[in-house]
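Missing here is one protein chain; the remaining ones are kept as they sit in the complex.
Then we have chain A:
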Amino acid sequence: MDLDDTLRAWAAQEVTLPTPIVDDVFRQVVASSPGLDTRWWTRFSGRLAANVVASTRPRIPVTGVR
């Protein structure tokens, strides 16, 4: 049993995932909504807050600093 054979045995024994685990991981991944990035709410609420703050600022004409 040379080094490559031993490495193959090591990979099969210590690294390779059992097929049921591989399939289960896949099922869990595709069960989530595709294309839905949950960070959209953070970005949306951030933009909303910025717009609200901007819209409530008093409108003072900029004519120069006194």
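Assume a contact is a pair of C-beta atoms (placed from the backbone, for glycine too) under 8 Å apart; a residue touches a chain by one contact, two chains touch by 3 or more; residues count from 1.
Quick note on the criterion: contacts and distances are computed from a predicted model.
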Query raised in the report: Which choice in "Homoserine O-acetyltransferase", "Phenylacetate-CoA oxygenase subunit PaaJ", "RNA polymerase sigma factor" or "Putative ABC transport system ATP-binding protein" gives the name that UniProt lists for the one chain left out?
Result: "RNA polymerase sigma factor"
Report summary line: Note that chain A touches the absent chain at residues 1, 3, 6-11, 13-17, 21-22, 25-26, 28-30, 32, 34-37
